[in-house]
Structure formats: C-alpha cells, structure tokens
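Here the complex is missing a single protein chain, while all its other protein chains stay put.
Coming up: chain A.
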Amino acid sequence: MTTPTTTAAENPAPRDAGSAVLDASGVTMRFGGLTAVRDVNLSVRAGEIVGLIGPNGAGKTTFFNCLTGLYIPTEGTVSYKGTVLPHRSHLVTQAGIARTFQNIRLFANMTVLENVLVGRHTRTHEGLFSALVRGPRFRRAERHSEDRAMELLHFTGLADKRDHLARNLPYGEQRKLEIARALASEPGLLLLDEPTAGMTAVETTATRELVLAIREQGTAVLVIEHDMRFIFNLCDRVAVLVQGQKLLEGTPDVVQNDDRVIAAYLGTPFEGEPGEAEAAEVRAAEEAEARAAEEAEAATTAQAARADQPADAPEGKAD
C-alpha cells in the first residue's frame, strides 16, 4: 500500500483539535441474528475530517443510521458536544448533526431552492399560525431563510439551478445538492455517506475541495468512502470497519500501511507478513476491486437513486 499521498502536509491542520464534537461509545446494532455493528467507539473532534472505510457490508451505513437516530442502536450511546443524543432523527439534526445518503434521497419533485429550505427546518420556527397570518416576522424569517439557502447554493455552485426540480439535476449536482441541504441545518458535524460514489475524477476532486471548504467554515466531517485515494488525501484520521467491528483507527499513513486493512479488503484471513511479491499482488487486486466497486456503485445508484435499500430505509424504526 503505497498509494501516493501527501495528506498531512497538504491539508491545513484542524483549527481546534481539542473538544470532541461526536462521541460514539460502544455502539452495537443487531438485526435479529446479524450483528451489523459491534461495539464501535469513535469520536470526531471539532475541525476534523475523519474517514470511515471498510468493505461493502461492513456496517458503515448502519453505523451512520445509529448516529443519526434513524436506527435505535441495540447498545451504546452517541453524544454530540457532550450531550447524549436521543434516538429521534429530527432531534439529532436539531442538535447539530446533518447527513447525506448513500443512495441520493433528495425531495425529487421540489425545486433545488426548496430542498435547501427544507434543510433549514430546524433553524426556523415559524409555525402554521404565523404562515396563515403572514405577519412581518414571518416574511422576514422566510427572506432570511432564502438568503441563507442561496448562500449555500452559491457555495456548492448550484445557484443558477435554484428553480430546477431536484430530479432533473445531473447526478453529480444531486450529490452536491444533498450536501447543500444538509449544510442548511447549520450542523457542527456533517456525515457524508459515499459522497463521490459514481463520480468522475474531476467531480471527485471538486467534492474534495468542497469538503475542505466545509471544514474551513468550522464544520467537522465524518465521511464514508470507497475511494482510497480520496480518503487518504482528505482525512486527518481514518477508522476501518470490518464486519461491524472497528479494526483500527489512525492517521492515513498508519492505516494505509497496515496489513490487516489490506487483508480485510481482500477478504482473506490475515496470516503473517506478506512478502514483497505478495504485496504487489495485493496492491493490484485492491485497486481493481476499488474500481469495480466504484463502477457497480455508480450503476446502481444512478439507476435506482431512490430505491430503498434496507440499510438506508429504516421505515418507522425510530418513531
């Protein structure tokens, strides 16, 4: 594993590496007999970009669902800035954690601007009554929301598409809109579930820039990604999830040189140190697999962007 990286050197150091924004401890999620996530501890500090990697089915999305209250974890607690979060999705967002979905889940028949405005739901408080009365306070709040939303659309480069339907945006822009919508809730922590899946190299680079800019604005980011180069280039810290368990956590340098990670990605049990020849094989295979996974992901996500995947569609679980 010697993917060319320049991680720590290139990325600006986190501004405030002190206080923990997210603290997940002992998170376990069982579906009947299947333990999708087992006793995972993870914390994200303010200003950090943390990566979460692992083979398909490792439980990454499930872990995200546990963090955001879409699933009620069987065991463990999640706290945000020191307060334990309730298992209610909207309260988690209210507290300050926003997310995107692996399978894009925009409000397809709303306009781009409306999508972002929905993201501001927790930061505005106009109820039905004030909507009916339409007093000056209501109008001021609406105008402010719209200004905020437009700022975000400028930030993500979607401003000129404000009145398009979300469903008619090209794939890459739909991903951007999901991020803009999540940012509209002014989160302290942003969870991105495979933000570059199915993207071209150029789009991936743009997404990387976007994530860095988000961090610049003071939002910590926890990102799931399959694209190793993307992760190791971007993150301050990387955690590896294998079969629901956290295998290891550390700087990109440490992680990408860890043999257990390589083995986990290959799906073979790890036995001793691989020799020089073996390592080369491993590298080639790993790259091929990552590419294949990317392509498959692109195909499925683009096709069935809204198809409910079990891991992503916890209907009625949390209420």
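Note that a residue touches a chain if its C-beta (ideal position, glycine included) is under 8 Å from a C-beta of that chain, and two chains touch if they have at least 3 such contacts; residues count from 1.
As a convention for this text, contacts and distances are computed from a predicted model.
Asks: Out of "Branched-chain amino acid ABC transporter permease", "Xanthine dehydrogenase family protein subunit M", "Electron transfer flavoprotein alpha subunit apoprotein" or "Tryptophan 2-monooxygenase", which one is the UniProt protein name for the chain not included here?
Replies: Matching "Branched-chain amino acid ABC transporter permease", "Xanthine dehydrogenase family protein subunit M", "Electron transfer flavoprotein alpha subunit apoprotein" or "Tryptophan 2-monooxygenase" to the record, the invisible chain is "Branched-chain amino acid ABC transporter permease".
Asks: Taking the full complex into account, find the residue in A:Asp39, A:Glu146 or A:Asp259 that is in contact with the omitted chain.
Replies: A:Glu146
Asks: For the chain left out of this view, which of A:Pro73, A:Gly119 or A:Pro195 touches it?
Replies: The single option touching the absent chain is A:Gly119.
Asks: From the list A:Leu165, A:Ala206 or A:Ala263, which touches the chain that is not on show?
Replies: A:Leu165
Asks: Given that one chain is not shown, which residue among A:Gln94, A:Thr205 or A:Gln245 touches it?
Replies: A:Gln94
Asks: At which residues does chain A meet the chain that is not included here?
Replies: So the residues of chain A touching the missing chain come out as 68, 70, 89-90, 93-94, 98-99, 101, 105-111, 113-114, 117-122, 124, 126-128, 131-132, 134, 138-139, 141-142, 145-146, 162-165, 167-168, 181-182, 184-185, 306, 312-316, 318-319.
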